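Note that one protein chain is taken out, while the other chains of the complex remain in position.
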Amino acid sequence: MNNPQETRRVWPEKLFYGLCLSAVIIPLGILVLLLGKVGMDGVARIDWGFITHYPSRLPARAGILPAMVGSIYLIGLTALIAVPVGIGAAIYLQEYGKNSRWADMIELNIANLAGVPSIIYGLLGLGFFVRTLGMGRSLLAGACTLALLILPVIIMSAREALRTVPDRTREAAYGLGATQWQVVRQVVLPVAMPGMMTGSILAISRAIGETAPLIVVGALTYLTFLPNSPFSAFSALPIQIYNWVSRPQEAFVTNAASGIIVLLVIMLVMNSLAILLRNRLERRLK
Amino acid sequence: MSENPAEVPAPLPVKFRVENLRAGFGDNEVLHGIDMVVPDRGVTAIIGPSGCGKSTLIRCLNRMHELVPSAFVSGSVHLEDTDIYAGAVDPVLLRRRVGMVFQKPNPFPSMSIRENVLAGLKLTGSLDKSTADEIMERALNHAALWDEVKDRLDDRGTGLSGGQQQRLCIARSLAVSPDVLLMDEPCSALDPIATARIEDLIHQLKEHYTIVIVTHNMQQAARASDKTAFLLMGELVEMTETKTLFTSPSDRRTEDYITGKFG
Partner (left out) sequence: MKVEIVGTAKPRSERLIEKALAACGFLSIAVTLGILFTLASETIGFFKEVSFGQFFGDTQWTPLFSSKHFGIWPLVSGTLLTAGIAILVALPLGLLAAVYLSEFASARSRSFLKPALEVLAGVPTIVYGFFALIVVTPILQSLFPGVQGFNALSAGMVMGIMIIPMISSLTEDALRAVPDALREASYGLGASKPATILKVVLPAASSGIIASVLLAVSRAIGETMIVAIAAGQQATLTVDPQGPVQTMTAFIVQVSMGDTPAGSLEYRTIFAVASALFVMTFAINAVSQRIARKYRGYSA
(Lines give C-alpha, C1' and ligand atoms only; values in the text may rest on other atoms or scores of the structure.)
Protein backbone atom coordinates (compact mmCIF):
# COMPACT_ATOMS: atom_id res chain seq x y z
CA MET A 1 0.00 0.00 0.00
CA ASN A 2 1.43 3.35 -0.97
CA ASN A 3 1.43 5.51 2.12
CA PRO A 4 1.93 9.26 1.64
CA GLN A 5 5.52 9.09 2.90
CA GLU A 6 6.47 6.57 0.25
CA THR A 7 4.77 8.54 -2.52
CA ARG A 8 6.65 11.63 -1.43
CA ARG A 9 9.87 9.65 -1.83
CA VAL A 10 9.15 7.99 -5.14
CA TRP A 11 8.77 11.07 -7.32
CA PRO A 12 12.15 12.68 -6.62
CA GLU A 13 13.73 9.27 -7.23
CA LYS A 14 11.98 8.90 -10.55
CA LEU A 15 12.98 12.42 -11.47
CA PHE A 16 16.59 11.75 -10.61
CA TYR A 17 16.56 8.54 -12.61
CA GLY A 18 15.04 10.36 -15.56
CA LEU A 19 17.66 13.10 -15.33
CA CYS A 20 20.48 10.61 -15.36
CA LEU A 21 18.98 8.67 -18.23
CA SER A 22 18.56 11.87 -20.25
CA ALA A 23 22.20 12.65 -19.65
CA VAL A 24 22.98 9.50 -21.61
CA ILE A 25 20.28 9.91 -24.25
CA ILE A 26 20.89 13.58 -25.06
CA PRO A 27 24.51 13.28 -26.21
CA LEU A 28 23.70 10.13 -28.17
CA GLY A 29 20.74 11.90 -29.72
CA ILE A 30 22.94 14.80 -30.72
CA LEU A 31 25.39 12.35 -32.26
CA VAL A 32 22.59 10.82 -34.31
CA LEU A 33 21.46 14.31 -35.30
CA LEU A 34 24.97 15.21 -36.37
CA LEU A 35 25.45 12.10 -38.45
CA GLY A 36 22.00 12.40 -39.92
CA LYS A 37 22.55 16.00 -40.94
CA VAL A 38 25.90 15.21 -42.53
CA GLY A 39 24.39 12.24 -44.30
CA MET A 40 21.40 14.17 -45.60
CA ASP A 41 23.48 17.08 -46.78
CA GLY A 42 26.25 15.15 -48.35
CA VAL A 43 25.04 11.84 -49.65
CA ALA A 44 23.48 13.17 -52.82
CA ARG A 45 26.66 14.82 -53.95
CA ILE A 46 28.73 11.66 -53.80
CA ASP A 47 29.25 10.25 -57.23
CA TRP A 48 32.11 8.91 -59.24
CA GLY A 49 33.00 12.43 -60.30
CA PHE A 50 33.31 13.57 -56.71
CA ILE A 51 35.76 10.84 -55.92
CA THR A 52 37.90 11.17 -59.01
CA HIS A 53 38.04 14.91 -59.59
CA TYR A 54 40.57 17.41 -58.39
CA PRO A 55 39.59 20.47 -56.36
CA SER A 56 38.14 23.31 -58.35
CA ARG A 57 36.83 26.82 -57.93
CA LEU A 58 33.48 25.49 -59.08
CA PRO A 59 31.92 23.41 -56.35
CA ALA A 60 30.07 21.21 -58.80
CA ARG A 61 33.32 20.17 -60.42
CA ALA A 62 35.39 19.84 -57.28
CA GLY A 63 36.52 16.43 -56.13
CA ILE A 64 38.51 14.83 -53.37
CA LEU A 65 40.88 12.64 -55.32
CA PRO A 66 44.19 14.20 -54.26
CA ALA A 67 42.93 14.58 -50.70
CA MET A 68 41.82 10.98 -50.45
CA VAL A 69 44.97 9.63 -52.04
CA GLY A 70 47.01 11.88 -49.79
CA SER A 71 45.24 10.60 -46.71
CA ILE A 72 45.79 6.99 -47.71
CA TYR A 73 49.48 7.51 -48.40
CA LEU A 74 49.75 9.48 -45.21
CA ILE A 75 48.34 6.85 -42.92
CA GLY A 76 50.28 4.15 -44.71
CA LEU A 77 53.56 5.93 -44.02
CA THR A 78 52.44 6.83 -40.51
CA ALA A 79 51.65 3.22 -39.72
CA LEU A 80 54.98 2.07 -41.13
CA ILE A 81 56.78 4.43 -38.77
CA ALA A 82 54.63 4.40 -35.66
CA VAL A 83 53.60 0.77 -35.27
CA PRO A 84 57.02 -0.93 -35.08
CA VAL A 85 58.44 1.81 -32.88
CA GLY A 86 55.38 1.83 -30.64
CA ILE A 87 55.31 -1.93 -30.21
CA GLY A 88 59.07 -1.96 -29.65
CA ALA A 89 58.74 0.65 -26.94
CA ALA A 90 55.87 -1.25 -25.32
CA ILE A 91 57.91 -4.47 -25.29
CA TYR A 92 60.83 -2.63 -23.76
CA LEU A 93 58.71 -1.05 -21.04
CA GLN A 94 56.68 -4.12 -20.22
CA GLU A 95 59.24 -6.92 -20.55
CA TYR A 96 62.65 -5.35 -20.02
CA GLY A 97 62.05 -2.26 -17.99
CA LYS A 98 60.74 -3.69 -14.77
CA ASN A 99 63.90 -3.05 -12.84
CA SER A 100 64.86 0.22 -14.34
CA ARG A 101 64.20 3.73 -13.14
CA TRP A 102 64.56 4.89 -16.71
CA ALA A 103 61.52 2.83 -17.61
CA ASP A 104 59.44 4.54 -14.93
CA MET A 105 60.48 7.90 -16.28
CA ILE A 106 59.63 6.90 -19.83
CA GLU A 107 56.24 5.68 -18.69
CA LEU A 108 55.46 8.99 -17.01
CA ASN A 109 56.72 10.80 -20.06
CA ILE A 110 54.41 8.88 -22.35
CA ALA A 111 51.42 9.68 -20.18
CA ASN A 112 52.34 13.36 -20.46
CA LEU A 113 52.80 13.18 -24.21
CA ALA A 114 49.35 11.68 -24.56
CA GLY A 115 47.91 14.87 -23.10
CA VAL A 116 49.76 17.34 -25.32
CA PRO A 117 47.41 19.14 -27.76
CA SER A 118 47.72 17.84 -31.31
CA ILE A 119 48.57 21.26 -32.73
CA ILE A 120 51.76 21.33 -30.69
CA TYR A 121 52.85 18.15 -32.43
CA GLY A 122 52.25 20.10 -35.62
CA LEU A 123 54.65 22.78 -34.44
CA LEU A 124 57.21 20.15 -33.55
CA GLY A 125 56.79 18.77 -37.05
CA LEU A 126 57.18 22.21 -38.56
CA GLY A 127 60.25 23.12 -36.57
CA PHE A 128 62.02 19.80 -36.71
CA PHE A 129 60.89 17.75 -39.71
CA VAL A 130 60.02 20.50 -42.15
CA ARG A 131 62.82 22.88 -41.32
CA THR A 132 65.66 21.33 -39.34
CA LEU A 133 65.69 18.03 -41.19
CA GLY A 134 64.80 19.79 -44.40
CA MET A 135 61.95 17.51 -45.40
CA GLY A 136 59.96 20.50 -46.53
CA ARG A 137 56.16 20.49 -46.54
CA SER A 138 56.10 16.91 -47.65
CA LEU A 139 54.19 13.72 -47.15
CA LEU A 140 57.08 12.39 -45.10
CA ALA A 141 57.04 15.35 -42.74
CA GLY A 142 53.30 14.93 -42.29
CA ALA A 143 53.64 11.22 -41.67
CA CYS A 144 56.46 11.65 -39.14
CA THR A 145 54.41 14.26 -37.32
CA LEU A 146 51.31 12.09 -37.17
CA ALA A 147 53.44 9.12 -36.12
CA LEU A 148 54.72 11.02 -33.10
CA LEU A 149 51.18 12.09 -32.32
CA ILE A 150 49.75 8.57 -32.16
CA LEU A 151 52.85 6.93 -30.68
CA PRO A 152 51.71 7.30 -27.03
CA VAL A 153 48.38 5.70 -27.83
CA ILE A 154 49.98 2.77 -29.63
CA ILE A 155 52.44 2.26 -26.79
CA MET A 156 49.76 2.31 -24.13
CA SER A 157 47.44 -0.09 -25.94
CA ALA A 158 50.31 -2.44 -26.80
CA ARG A 159 51.34 -2.49 -23.15
CA GLU A 160 47.80 -3.40 -22.16
CA ALA A 161 47.94 -6.30 -24.60
CA LEU A 162 51.25 -7.48 -23.15
CA ARG A 163 49.86 -7.18 -19.65
CA THR A 164 47.10 -9.65 -20.48
CA VAL A 165 49.64 -12.42 -21.00
CA PRO A 166 49.72 -14.19 -17.62
CA ASP A 167 53.05 -14.32 -15.85
CA ARG A 168 52.92 -18.07 -15.50
CA THR A 169 53.21 -18.39 -19.27
CA ARG A 170 56.47 -16.46 -19.12
CA GLU A 171 57.60 -18.52 -16.12
CA ALA A 172 57.09 -21.74 -18.02
CA ALA A 173 59.28 -20.48 -20.82
CA TYR A 174 62.03 -19.25 -18.49
CA GLY A 175 61.86 -22.59 -16.69
CA LEU A 176 62.76 -24.32 -19.95
CA GLY A 177 65.93 -22.30 -20.24
CA ALA A 178 64.93 -19.66 -22.74
CA THR A 179 66.57 -16.26 -22.94
CA GLN A 180 64.45 -13.18 -22.44
CA TRP A 181 64.03 -12.37 -26.11
CA GLN A 182 63.18 -15.99 -26.86
CA VAL A 183 60.47 -15.81 -24.22
CA VAL A 184 59.12 -12.54 -25.58
CA ARG A 185 59.18 -13.39 -29.24
CA GLN A 186 58.00 -16.98 -29.18
CA VAL A 187 55.67 -17.09 -26.22
CA VAL A 188 54.49 -13.62 -25.23
CA LEU A 189 54.11 -11.87 -28.57
CA PRO A 190 51.93 -14.52 -30.25
CA VAL A 191 49.44 -14.20 -27.43
CA ALA A 192 49.58 -10.40 -27.26
CA MET A 193 49.65 -9.75 -30.99
CA PRO A 194 45.88 -9.58 -31.65
CA GLY A 195 45.45 -6.92 -28.99
CA MET A 196 48.45 -4.98 -30.22
CA MET A 197 47.24 -5.03 -33.80
CA THR A 198 43.77 -3.92 -32.80
CA GLY A 199 45.13 -1.06 -30.74
CA SER A 200 47.40 0.04 -33.55
CA ILE A 201 44.67 0.02 -36.16
CA LEU A 202 42.40 2.05 -33.91
CA ALA A 203 45.17 4.56 -33.32
CA ILE A 204 45.80 4.90 -37.04
CA SER A 205 42.13 5.35 -37.72
CA ARG A 206 42.18 8.32 -35.35
CA ALA A 207 45.13 9.74 -37.22
CA ILE A 208 43.12 9.91 -40.43
CA GLY A 209 40.82 12.49 -38.90
CA GLU A 210 43.58 14.77 -37.62
CA THR A 211 43.61 18.19 -39.15
CA ALA A 212 45.48 20.73 -37.01
CA PRO A 213 48.96 19.20 -37.12
CA LEU A 214 48.72 18.83 -40.91
CA ILE A 215 47.71 22.46 -41.34
CA VAL A 216 50.77 23.57 -39.40
CA VAL A 217 53.09 21.22 -41.26
CA GLY A 218 51.80 22.63 -44.51
CA ALA A 219 49.36 20.32 -46.20
CA LEU A 220 47.93 22.01 -49.26
CA THR A 221 44.30 22.60 -49.98
CA TYR A 222 44.55 23.03 -53.70
CA LEU A 223 46.52 20.28 -55.27
CA THR A 224 46.35 19.56 -58.97
CA PHE A 225 48.45 16.44 -58.93
CA LEU A 226 48.69 13.26 -56.91
CA PRO A 227 51.66 12.89 -54.56
CA ASN A 228 54.20 10.58 -56.15
CA SER A 229 56.97 10.42 -53.59
CA PRO A 230 57.37 10.80 -49.84
CA PHE A 231 58.90 14.20 -50.50
CA SER A 232 56.14 15.63 -52.61
CA ALA A 233 53.56 18.11 -51.46
CA PHE A 234 50.34 16.59 -50.29
CA SER A 235 46.78 17.14 -49.25
CA ALA A 236 44.52 15.17 -46.96
CA LEU A 237 40.80 14.58 -46.52
CA PRO A 238 40.33 16.67 -43.37
CA ILE A 239 42.31 19.50 -44.93
CA GLN A 240 40.06 19.53 -47.98
CA ILE A 241 36.97 19.41 -45.81
CA TYR A 242 38.26 22.34 -43.77
CA ASN A 243 38.89 24.30 -46.91
CA TRP A 244 35.38 23.71 -48.22
CA VAL A 245 33.70 24.42 -44.90
CA SER A 246 35.45 27.78 -44.78
CA ARG A 247 33.96 28.92 -48.06
CA PRO A 248 30.74 30.91 -47.94
CA GLN A 249 29.03 29.27 -50.93
CA GLU A 250 26.33 26.83 -49.97
CA ALA A 251 27.48 24.32 -52.56
CA PHE A 252 30.89 24.04 -50.95
CA VAL A 253 29.21 23.24 -47.68
CA THR A 254 27.56 20.33 -49.45
CA ASN A 255 30.96 19.24 -50.71
CA ALA A 256 32.26 19.41 -47.16
CA ALA A 257 29.47 17.16 -45.96
CA SER A 258 30.23 14.67 -48.73
CA GLY A 259 33.89 14.76 -47.85
CA ILE A 260 32.98 14.05 -44.25
CA ILE A 261 30.95 11.03 -45.30
CA VAL A 262 33.93 9.65 -47.22
CA LEU A 263 36.16 10.26 -44.20
CA LEU A 264 33.76 8.58 -41.79
CA VAL A 265 33.30 5.61 -44.09
CA ILE A 266 37.05 5.08 -44.26
CA MET A 267 37.27 5.30 -40.46
CA LEU A 268 34.38 2.90 -40.06
CA VAL A 269 36.00 0.39 -42.37
CA MET A 270 39.27 0.59 -40.46
CA ASN A 271 37.62 0.20 -37.08
CA SER A 272 35.61 -2.78 -38.27
CA LEU A 273 38.79 -4.28 -39.67
CA ALA A 274 40.43 -3.89 -36.29
CA ILE A 275 37.59 -5.59 -34.48
CA LEU A 276 37.35 -8.39 -37.06
CA LEU A 277 41.07 -8.99 -36.88
CA ARG A 278 40.99 -9.17 -33.11
CA ASN A 279 38.10 -11.62 -33.10
CA ARG A 280 39.74 -13.83 -35.73
CA LEU A 281 43.08 -13.96 -33.95
CA GLU A 282 41.50 -14.46 -30.55
CA ARG A 283 39.53 -17.39 -31.87
CA ARG A 284 42.74 -18.95 -33.08
CA LEU A 285 44.10 -18.84 -29.55
CA LYS A 286 41.11 -20.46 -27.87
CA MET B 1 87.42 -47.84 17.45
CA SER B 2 89.19 -48.38 14.13
CA GLU B 3 87.66 -47.34 10.90
CA ASN B 4 88.33 -49.86 8.21
CA PRO B 5 88.07 -47.90 4.93
CA ALA B 6 86.51 -50.91 3.31
CA GLU B 7 83.66 -50.89 5.81
CA VAL B 8 82.71 -47.24 5.53
CA PRO B 9 80.03 -47.07 2.82
CA ALA B 10 80.89 -44.83 -0.10
CA PRO B 11 78.99 -41.54 0.24
CA LEU B 12 76.02 -41.25 -2.12
CA PRO B 13 76.66 -38.94 -5.05
CA VAL B 14 75.41 -35.42 -4.37
CA LYS B 15 73.46 -33.38 -6.88
CA PHE B 16 73.04 -30.08 -5.04
CA ARG B 17 75.08 -28.72 -2.16
CA VAL B 18 73.43 -25.62 -0.69
CA GLU B 19 75.58 -23.54 1.66
CA ASN B 20 74.42 -20.62 3.75
CA LEU B 21 71.70 -19.68 1.31
CA ARG B 22 69.95 -16.43 2.16
CA ALA B 23 67.20 -15.11 -0.06
CA GLY B 24 64.26 -12.75 0.03
CA PHE B 25 62.44 -9.81 -1.52
CA GLY B 26 63.19 -6.17 -0.84
CA ASP B 27 63.67 -5.77 2.94
CA ASN B 28 62.19 -9.14 3.72
CA GLU B 29 64.58 -12.08 4.11
CA VAL B 30 62.74 -15.36 3.60
CA LEU B 31 65.55 -17.91 3.85
CA HIS B 32 67.98 -17.41 6.74
CA GLY B 33 71.08 -19.35 5.85
CA ILE B 34 70.08 -22.78 4.55
CA ASP B 35 72.61 -25.63 4.43
CA MET B 36 71.32 -28.60 2.55
CA VAL B 37 72.42 -31.55 0.43
CA VAL B 38 70.23 -33.04 -2.29
CA PRO B 39 71.34 -36.51 -3.34
CA ASP B 40 71.67 -37.57 -6.95
CA ARG B 41 68.60 -39.40 -8.32
CA GLY B 42 65.62 -40.20 -6.19
CA VAL B 43 62.99 -37.88 -4.80
CA THR B 44 63.68 -35.25 -2.19
CA ALA B 45 60.64 -33.60 -0.66
CA ILE B 46 60.56 -30.19 1.01
CA ILE B 47 57.72 -29.71 3.47
CA GLY B 48 56.69 -27.00 5.86
CA PRO B 49 53.83 -24.62 6.73
CA SER B 50 52.75 -21.81 4.40
CA GLY B 51 55.24 -19.03 4.13
CA CYS B 52 58.20 -21.04 5.40
CA GLY B 53 60.16 -20.42 2.21
CA LYS B 54 59.76 -23.75 0.39
CA SER B 55 58.98 -22.15 -2.97
CA THR B 56 61.75 -19.60 -2.56
CA LEU B 57 64.22 -22.37 -1.80
CA ILE B 58 63.33 -24.46 -4.81
CA ARG B 59 63.42 -21.40 -7.06
CA CYS B 60 66.95 -20.70 -5.90
CA LEU B 61 67.98 -24.04 -7.29
CA ASN B 62 67.29 -22.99 -10.88
CA ARG B 63 67.80 -19.25 -10.38
CA MET B 64 64.17 -18.39 -11.11
CA HIS B 65 63.97 -16.56 -7.80
CA GLU B 66 66.02 -13.69 -9.17
CA LEU B 67 63.55 -13.01 -12.00
CA VAL B 68 61.41 -11.02 -9.54
CA PRO B 69 62.60 -7.39 -9.59
CA SER B 70 63.03 -6.98 -5.82
CA ALA B 71 64.63 -10.38 -5.20
CA PHE B 72 68.02 -10.83 -3.55
CA VAL B 73 70.07 -13.93 -2.85
CA SER B 74 73.43 -14.78 -1.28
CA GLY B 75 75.35 -17.92 -0.42
CA SER B 76 76.24 -20.74 -2.75
CA VAL B 77 74.48 -23.60 -4.46
CA HIS B 78 76.70 -26.19 -6.05
CA LEU B 79 75.26 -28.27 -8.86
CA GLU B 80 77.79 -31.08 -8.75
CA ASP B 81 81.09 -29.17 -8.97
CA THR B 82 79.89 -25.76 -10.11
CA ASP B 83 78.46 -22.98 -7.97
CA ILE B 84 75.44 -21.91 -9.96
CA TYR B 85 75.74 -18.42 -8.56
CA ALA B 86 79.27 -17.97 -9.82
CA GLY B 87 79.65 -15.02 -12.17
CA ALA B 88 80.52 -17.12 -15.20
CA VAL B 89 77.35 -19.17 -15.02
CA ASP B 90 74.45 -18.25 -17.31
CA PRO B 91 71.15 -18.93 -15.54
CA VAL B 92 69.57 -19.62 -18.91
CA LEU B 93 71.93 -22.54 -19.49
CA LEU B 94 71.38 -23.68 -15.92
CA ARG B 95 67.65 -23.92 -16.47
CA ARG B 96 68.20 -26.28 -19.37
CA ARG B 97 69.73 -28.74 -16.93
CA VAL B 98 67.38 -28.01 -14.05
CA GLY B 99 63.78 -28.06 -15.21
CA MET B 100 60.71 -26.89 -13.35
CA VAL B 101 57.07 -27.89 -13.15
CA PHE B 102 54.77 -25.30 -11.58
CA GLN B 103 51.81 -25.39 -9.27
CA LYS B 104 49.23 -24.38 -11.83
CA PRO B 105 49.66 -26.25 -15.13
CA ASN B 106 50.78 -23.69 -17.69
CA PRO B 107 50.90 -25.10 -21.22
CA PHE B 108 51.54 -22.38 -23.79
CA PRO B 109 48.16 -21.11 -24.95
CA SER B 110 49.22 -20.35 -28.50
CA MET B 111 50.61 -23.85 -29.15
CA SER B 112 49.35 -27.34 -29.89
CA ILE B 113 50.26 -30.38 -27.79
CA ARG B 114 53.08 -31.24 -30.17
CA GLU B 115 54.36 -27.67 -30.14
CA ASN B 116 54.15 -27.52 -26.37
CA VAL B 117 56.27 -30.60 -25.88
CA LEU B 118 58.87 -29.37 -28.32
CA ALA B 119 58.67 -25.79 -27.05
CA GLY B 120 61.75 -26.09 -24.89
CA LEU B 121 63.84 -27.09 -27.86
CA LYS B 122 62.27 -24.61 -30.25
CA LEU B 123 62.60 -21.71 -27.80
CA THR B 124 66.28 -22.30 -27.37
CA GLY B 125 66.90 -22.86 -31.03
CA SER B 126 67.97 -26.48 -30.67
CA LEU B 127 65.08 -28.09 -32.51
CA ASP B 128 66.18 -30.58 -35.15
CA LYS B 129 63.28 -31.39 -37.46
CA SER B 130 64.53 -34.88 -38.14
CA THR B 131 64.54 -36.02 -34.51
CA ALA B 132 61.65 -33.86 -33.32
CA ASP B 133 58.89 -36.46 -33.54
CA GLU B 134 61.03 -39.05 -31.83
CA ILE B 135 61.90 -36.71 -28.98
CA MET B 136 58.27 -35.71 -28.59
CA GLU B 137 57.04 -39.31 -28.43
CA ARG B 138 59.71 -40.24 -25.93
CA ALA B 139 58.92 -37.28 -23.69
CA LEU B 140 55.19 -37.96 -23.80
CA ASN B 141 55.86 -41.60 -22.95
CA HIS B 142 58.06 -40.66 -20.03
CA ALA B 143 55.26 -38.41 -18.82
CA ALA B 144 52.71 -41.24 -19.20
CA LEU B 145 50.64 -39.10 -21.57
CA TRP B 146 51.42 -40.59 -24.99
CA ASP B 147 48.50 -43.01 -25.24
CA GLU B 148 45.98 -40.35 -24.33
CA VAL B 149 47.08 -37.72 -26.82
CA LYS B 150 48.76 -39.58 -29.67
CA ASP B 151 45.75 -39.08 -31.92
CA ARG B 152 45.35 -35.40 -31.25
CA LEU B 153 48.81 -33.98 -31.18
CA ASP B 154 47.74 -30.92 -33.13
CA ASP B 155 44.97 -29.95 -30.74
CA ARG B 156 45.39 -27.02 -28.39
CA GLY B 157 47.44 -27.78 -25.31
CA THR B 158 44.93 -25.91 -23.21
CA GLY B 159 42.13 -28.26 -24.24
CA LEU B 160 43.27 -31.06 -21.94
CA SER B 161 42.10 -31.78 -18.40
CA GLY B 162 44.07 -30.36 -15.47
CA GLY B 163 45.93 -33.58 -14.78
CA GLN B 164 46.71 -34.07 -18.45
CA GLN B 165 47.94 -30.49 -18.76
CA GLN B 166 50.31 -31.04 -15.86
CA ARG B 167 51.66 -34.19 -17.45
CA LEU B 168 52.04 -32.22 -20.66
CA CYS B 169 54.12 -29.69 -18.75
CA ILE B 170 56.21 -32.51 -17.35
CA ALA B 171 56.72 -33.91 -20.86
CA ARG B 172 57.69 -30.41 -21.98
CA SER B 173 60.32 -30.21 -19.25
CA LEU B 174 61.61 -33.71 -19.96
CA ALA B 175 62.00 -33.06 -23.68
CA VAL B 176 65.03 -30.85 -23.07
CA SER B 177 66.75 -33.73 -21.21
CA PRO B 178 67.44 -32.07 -17.89
CA ASP B 179 69.10 -34.02 -15.09
CA VAL B 180 67.00 -32.41 -12.40
CA LEU B 181 63.28 -31.84 -12.25
CA LEU B 182 62.03 -29.32 -9.67
CA MET B 183 58.36 -29.53 -8.83
CA ASP B 184 56.64 -26.72 -6.96
CA GLU B 185 53.45 -28.21 -5.46
CA PRO B 186 52.64 -29.89 -8.77
CA CYS B 187 49.44 -31.56 -7.59
CA SER B 188 47.81 -28.86 -5.48
CA ALA B 189 45.57 -27.77 -8.36
CA LEU B 190 44.58 -31.33 -9.29
CA ASP B 191 41.97 -33.83 -8.16
CA PRO B 192 43.00 -36.98 -6.20
CA ILE B 193 42.95 -39.28 -9.22
CA ALA B 194 45.16 -36.98 -11.29
CA THR B 195 47.38 -36.56 -8.23
CA ALA B 196 47.79 -40.32 -7.88
CA ARG B 197 48.80 -40.61 -11.53
CA ILE B 198 51.42 -37.92 -11.12
CA GLU B 199 52.79 -39.61 -8.02
CA ASP B 200 53.09 -42.86 -9.98
CA LEU B 201 54.88 -40.93 -12.67
CA ILE B 202 57.31 -39.46 -10.15
CA HIS B 203 58.02 -42.94 -8.95
CA GLN B 204 58.95 -44.00 -12.47
CA LEU B 205 61.01 -40.90 -13.18
CA LYS B 206 63.16 -41.01 -10.06
CA GLU B 207 65.26 -43.77 -11.50
CA HIS B 208 66.70 -41.45 -14.13
CA TYR B 209 66.21 -37.96 -12.73
CA THR B 210 66.90 -36.09 -9.53
CA ILE B 211 63.54 -34.84 -8.39
CA VAL B 212 62.96 -32.17 -5.77
CA ILE B 213 59.34 -31.69 -4.87
CA VAL B 214 57.82 -29.01 -2.70
CA THR B 215 54.56 -30.04 -1.14
CA HIS B 216 52.27 -28.89 1.63
CA ASN B 217 50.70 -32.34 1.65
CA MET B 218 52.57 -34.44 4.19
CA GLN B 219 51.01 -37.70 3.10
CA GLN B 220 52.24 -37.04 -0.41
CA ALA B 221 55.76 -36.46 0.88
CA ALA B 222 55.56 -39.64 2.91
CA ARG B 223 54.29 -41.63 -0.11
CA ALA B 224 56.44 -40.32 -2.85
CA SER B 225 59.84 -39.27 -1.54
CA ASP B 226 63.07 -40.89 -0.38
CA LYS B 227 64.37 -38.00 1.68
CA THR B 228 62.43 -35.18 3.25
CA ALA B 229 63.49 -31.74 4.45
CA PHE B 230 61.38 -29.83 6.94
CA LEU B 231 61.51 -26.06 6.55
CA LEU B 232 60.16 -23.72 9.22
CA MET B 233 60.23 -19.90 8.99
CA GLY B 234 63.16 -19.86 6.59
CA GLU B 235 65.28 -22.39 8.47
CA LEU B 236 66.02 -25.99 7.63
CA VAL B 237 64.97 -27.73 10.82
CA GLU B 238 65.63 -31.30 9.87
CA MET B 239 66.41 -33.38 6.81
CA THR B 240 66.65 -37.13 6.72
CA GLU B 241 65.28 -40.36 5.26
CA THR B 242 61.54 -39.90 4.75
CA LYS B 243 60.59 -42.91 6.81
CA THR B 244 62.68 -41.71 9.73
CA LEU B 245 61.37 -38.14 9.58
CA PHE B 246 57.77 -39.26 9.74
CA THR B 247 58.14 -42.00 12.37
CA SER B 248 60.85 -40.76 14.68
CA PRO B 249 61.88 -37.18 13.94
CA SER B 250 64.75 -35.86 16.01
CA ASP B 251 63.50 -32.28 16.36
CA ARG B 252 60.55 -31.34 18.54
CA ARG B 253 59.29 -28.85 15.97
CA THR B 254 59.21 -31.48 13.24
CA GLU B 255 57.21 -33.73 15.48
CA ASP B 256 54.74 -30.95 16.24
CA TYR B 257 54.30 -30.20 12.56
CA ILE B 258 53.76 -33.75 11.38
CA THR B 259 51.35 -34.46 14.19
CA GLY B 260 49.33 -31.46 13.18
CA LYS B 261 49.96 -29.24 16.19
CA PHE B 262 50.39 -26.35 13.76
CA GLY B 263 50.63 -25.78 10.03
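Letters are used for the chains, namely A and B, taken in the order the chains are written, and counting of residues starts over at 1 for each.
Everything that follows uses one rule, which is that contacts are C-beta pairs under 8 Å (C-beta built on N, C-alpha and C of every residue); 3 or more make two chains touch, one makes a residue touch a chain.
All figures in this text were calculated on a predicted structure; none of them were measured in a lab.
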Touching the absent chain when the full complex is considered, from A:46, A:72, A:251 or A:264: A:264
Sole contact to the chain not displayed, among B:90, B:155 or B:191: B:90
Sites on chain B contacted by the missing partner chain, in the whole complex: 79, 82, 84, 86, 88-90, 92-94, 96-97, 124, 177, 179
On chain A, residues whose C-beta touches the chain left out of the figure: 9, 12-13, 16-17, 19-24, 26-28, 30-31, 33-34, 37-38, 41, 84-86, 88-89, 91-93, 96-97, 102-103, 105-106, 109-113, 115-124, 126-128, 131, 148, 151-152, 155, 177, 179-182, 206, 208-212, 215-216, 218, 238, 241-242, 245-246, 253, 256-257, 260, 263-264, 267
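Throughout what follows, only the chains that are shown with their structure count from here on.
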Length of the line joining the C-alpha centres of chain A and chain B, rounded to whole Å: 49
Contact set on chain A toward chain B in their complex: 98-99, 166, 168-169, 171-179, 182-183, 186-187, 190-191, 285-286
Residue ranges of chain B in contact with chain A within the complex: 62, 64, 67, 69, 92-97, 99-102, 104, 106-110, 119-120, 122-125, 156, 169, 172-173, 176
